[in-house]
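In this view, the complex is presented without one of its protein chains, the others remaining in place.
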Amino acid sequence: MDYVKTLPRLFDIEDTAMTETHNNGLTGRDVLSVDQFDRDKLAYIFQRTYEMREMVAQVGGCDLLKGHVLACLFYEPSTRTSASFIAAMERLGGGVIPITQGVQFSSVSKGESLPDTIRTLEQYSDVIVLRHPEIGSSKMAAEAAIVPVINAGDGTGEHPTQALLDLFTILDELGRIDGLKVAMVGDLRFGRTVHSLTRLLMQYDVSLRYVSPELLRLPMALMNELIDRGIPVRETHDVAEVIENADVLYVTRVQKERFSDPTQYDEVKDFFRITPEVMAQAKSKMTLMHPLPRVGEIDPVLDSDPRAAYFRQVKNGMFVRMALLAAVLGRA
Amino acid sequence: MDYVKTLPRLFDIEDTAMTETHNNGLTGRDVLSVDQFDRDKLAYIFQRTYEMREMVAQVGGCDLLKGHVLACLFYEPSTRTSASFIAAMERLGGGVIPITQGVQFSSVSKGESLPDTIRTLEQYSDVIVLRHPEIGSSKMAAEAAIVPVINAGDGTGEHPTQALLDLFTILDELGRIDGLKVAMVGDLRFGRTVHSLTRLLMQYDVSLRYVSPELLRLPMALMNELIDRGIPVRETHDVAEVIENADVLYVTRVQKERFSDPTQYDEVKDFFRITPEVMAQAKSKMTLMHPLPRVGEIDPVLDSDPRAAYFRQVKNGMFVRMALLAAVLGRA
Partner (left out) sequence: MDYVKTLPRLFDIEDTAMTETHNNGLTGRDVLSVDQFDRDKLAYIFQRTYEMREMVAQVGGCDLLKGHVLACLFYEPSTRTSASFIAAMERLGGGVIPITQGVQFSSVSKGESLPDTIRTLEQYSDVIVLRHPEIGSSKMAAEAAIVPVINAGDGTGEHPTQALLDLFTILDELGRIDGLKVAMVGDLRFGRTVHSLTRLLMQYDVSLRYVSPELLRLPMALMNELIDRGIPVRETHDVAEVIENADVLYVTRVQKERFSDPTQYDEVKDFFRITPEVMAQAKSKMTLMHPLPRVGEIDPVLDSDPRAAYFRQVKNGMFVRMALLAAVLGRA
């Protein structure tokens, strides 16, 4: 993968269209799972992501998706993700139907099924972004819909756009993916971002380290898959064991709401807190990431550490989503 | 009414304005009731609706309402209707103030009157769409406002844009309205869509059938008006009596929230379920409609039946609202 950061200008604000539409295999397709993305598709999306970033840096927005409407359907609120998609669509000149609150009060309370809601919304829109608390909901929506459906998180299932922005951030911060040592820290059992990023990283020549309390270890099935694929992988309870060699430290929130017993949460919540002392042991070029929100896993004094990439990671999310929206709508 | 589907191109995306503004009698006017629409006005709106559909099919959106802002004020949530108006405004290049949730938490909780809220919002916007649980609220709003107010449902009162999209769908599916046999099924007592559509159909040479449980019969006043106008009309408890001859079967939801006693709801809810067996008795060109959401009145296996028009009906709603917004804002 050769990512030229000084990109050829493939977009032209005056024309409102990127020059060449070639068959990227994403036009009209749903984005449900990271498993849809092989290295070629990832290279394509990341190339487009760089173009989007360049476009925003230069002019803020363009008219590439003018005449297109995004239905942003969030059955559970997620300010970060919905805001990211809304900004992405608006910076591409498209319209947004923001249904980010209270779906529970309206059609759903009247007893409407998810497929009916989806088939209704697709009459108004050209693409649907769905966040839903139940695993499998995005697949169900995609089967009902003719327009592309993008999964923005379905319960403990997948959240593919988060994984894409995570991987893009690793690439962008370090210039490559192959050859890296990536350590993931925190709730590895319930954290879907860890699972999805792991599935993407499997396609590269990486070495993986998983740091968690016993209660929150990576699921066996995923661990077995890594072993079967021959990915170098190790588990540990202690960040100290991985910090010196890691190129990427991917920290996740231990979500209180995942625990049935709150005392268990209190036992582990500060277990993997990243502090200046921890960072002092890390490489000078290590990248510190977090899907956010954080609730204490990373000391805010680290925000000014150049290795702290989590807010750049947030911004990359908007650019990746711009690239995806353009791709599924056939404008990239 | 001669609706040429291959329309002259009255819009031009480059110009951002439809060519000719003529006096359609709607500019600057409120849309409160179906009673405002005689056959001429309906013909005009439907002509514009076809143009909007053609425009969306070709280019997705245009700048006809650029520089205009719609305030979408929903005191009770209605995902379908608010999404439809939002998409309509955005596809015409206008802006939207989406107040589709939580009006109850803000100005209203501070004790503000509806006229004051309306007079406030019209300072920011060029047209107001209002959904409110109380009958007569849209009239009150329209009296307070200088800008046009569009009634998007006021309690058990009217919901004129729903009736317009229903009538447009009949026309579009069957090519005409005069001469048709229209059967309406379900909750004919509380269902305002039935009442409003009935009022529009009165202007045409149609034959009407009303199918409901005893508890949910069409209100006497409306029935008497039909009789006085000489419209051929019959009531029945049984879909089987009307299915063979109907050109349109308009099915409505029996809304649980309308019943004070939930056992009454349980008694009737499956009474008028439309199944493949029922549809086997219908004409091959019959149109099956439903204002949605449905909660079991129409078996989802019928969705693939070419006669099932309810999702096309949803989409027509966006086009009709585009036509209305353009009309009241004087851009059509």
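A and B label the chains in the order they appear, each numbered from 1.
Here is the rule we use: a residue touches a chain if its C-beta (ideal position, glycine included) is under 8 Å from a C-beta of that chain, and two chains touch if they have at least 3 such contacts.
Model, not experiment: these values are computed from the prediction.
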Which residue, A:27, A:101, A:156 or A:264, contacts the hidden chain when the whole complex is considered? A:101
Across B:24, B:117, B:138 or B:198, the one contacting the chain not displayed is B:117
With respect to the chain omitted from the figure, which of A:26, A:42 or A:87 is a touching residue? A:87
For the full complex, which residue in B:99, B:149 or B:286 touches the chain that was left out? B:99
Hey, which chain A residues sit against the chain that's not shown? 59-62, 77-80, 83-84, 86-87, 90-91, 98, 100-102, 253, 255-256, 292-295, 300, 303, 311-312, 314-315, 317-318
Per the touch rule stated above, chain B touches the missing chain via residues 66-69, 71, 95-99, 101-103, 105-107, 110-113, 115-117, 119-121, 123-126
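The rule is short, and it goes like this: only the chains that are shown with their structure count from here on.
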I'd like the Å distance between the centres of chain A and chain B, where a centre is the mean of that chain's Cα atoms. 39
